[in-house]
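Okay, structure first, notes after.
A protein chain is absent from this complex, but the other protein chains hold their places.
For chain A:
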Amino acid sequence: MLQDTNINMLQDTHLNINRKDVNYIKKIILNNLTGKSYSNKLIGLEDQYNTLYDICKKTIQTGESNSTLLIGNRGCGKTMIINKLLDNLNKEFNEEKQTFLTVRLNGLVQSDDRLALKEMIYQLSQEEAMENLNSTSFSEILSYLLNVLSIGTKTSKPVIIVLDEFDLFTQHNKQTLLYNLFDIAQSNQNPIVVIGLTCQLNVVELLEKRVKSRYSHRQILCFPPLEIENFEKIIINSLKIPENITNINENYVKTFNNEIDNIFKDESMRLIINRLFDITNNPRNFLKICLEPIYKLSINEPYPKVNDFLDAYTRQYVDSKTELLKGTSILELCLIIAMKCLLEKHIELFNFEMIYNEYKKFVQKIEATGNGREIFFKKQVAMKALEHLIAIELVLPTEASGKCPKEYRMMKVLLEPNQITQAVLKHSECPTSIKQWGTRWL
């Protein structure tokens, strides 16, 4: 490795990399990683893309209406397919003259039908109509939109409607929007395609009967990469610079791409890819790790380093609860260990008095060694410490406050006994006696 970097250093002086090049490369890769660019190659999703492309093309060219659902896990590339599809269709059919319209809605943003309808009208670029509609009722907006969409014949402009988070739309009152959209798609009115994106497999069951019967029952399933090779390909692909890019130092691009290949051949890098793939096959999680090493690129360090990736990985996947516990005071740690003792006695729900009692017992036991006084505190002080633990949600009260004195409010601890033991071992200022108490195995 050392030799490699030395060679690179030598090359750098020849390559003459300037700040503009580095920033340009950073911009391309970051756009890839954050999903802002659509130029990325689709890997393992070509079939799904082609099916959707055919459907849309038929609508645009022959005025055939359709409805379909794109179902797949989070982060498997549904939105990317749509982004790419719309981008390509725009290039193909809307370049000279606008031949079709798009409407994109998101269930998270358009949380009811009224908002969704308004947004649709807005996106169909009828802004002047928008102003008149601001104060009108739901039924008026609906009938207006239906008019717009249904007076057309097969020759009117086709509309592609994308509904992101489709399952949330099914929760809207009476599913009016879905009913009407599917109805238009089924009866030969204005040509439209309705594409719903969701990660819920049983989404069809959420549709009401009358809505279901109007839906075409076409489903396209997306899968996250099943083989680690594909998983890796997706990641490497987003980190590389396309060779055909001009106006940039070509040699730099070449060495950069080589360097990326080298990084992914590294032993420890392979290890974390494998480990992550075992936890989740959502590539987005790995791309997130890549963000920081790429942000670090600068004119002095124009290539990412394996260590940066490893650092980013450990930071992202460290057990944050144990980390949080490391910084607690001795008293708080004692209270948590007391809770662990209660758990070992199979008492899952406890109150402050019980915890304090357990803590007191421990202090009495070590009193003989002479350092018991030092770690023993009054009830009120311990109560304040416990309230801090509740505030950082390591302890969760199970009763509403005000039902009984707060000392007797029942609560449970949101930590595994194992996590507590780890935290005690890692705590820097913990006295030996407490360490023994905390790590004692039943």
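Note that in this section contacts are C-beta pairs under 8 Å (C-beta built on N, C-alpha and C of every residue); 3 or more make two chains touch, one makes a residue touch a chain; residues count from 1.
Rule of thumb we're sticking to: contacts and distances are computed from a predicted model.
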item	value
Among "Dynein regulatory complex protein 8", "Origin recognition complex subunit 5", "Large ribosomal subunit protein mL46" or "F-box/LRR-repeat protein 14", the UniProt name of the subunit that does not appear here	"Origin recognition complex subunit 5"
Hidden partner chain, touching residue among A:L42, A:V148, A:I236 or A:L291	A:L291
Which of A:I279, A:A368 or A:A391 contacts the chain that the document leaves out	A:A391
Listed residues A:Q48, A:S65 or A:N106, member touching the removed chain	A:N106
For chain A, the residues touching the chain missing from this view	23, 26-27, 30-31, 34-36, 74, 79, 106, 108-111, 115, 118-119, 122, 164-165, 168, 199, 284-285, 288, 291-292, 295-296, 315-316, 318, 320-321, 323-324, 326-331, 347, 351, 353-354, 357, 374-375, 377-378, 380-381, 384-385, 388, 391-393, 402-405, 407-408, 428-429
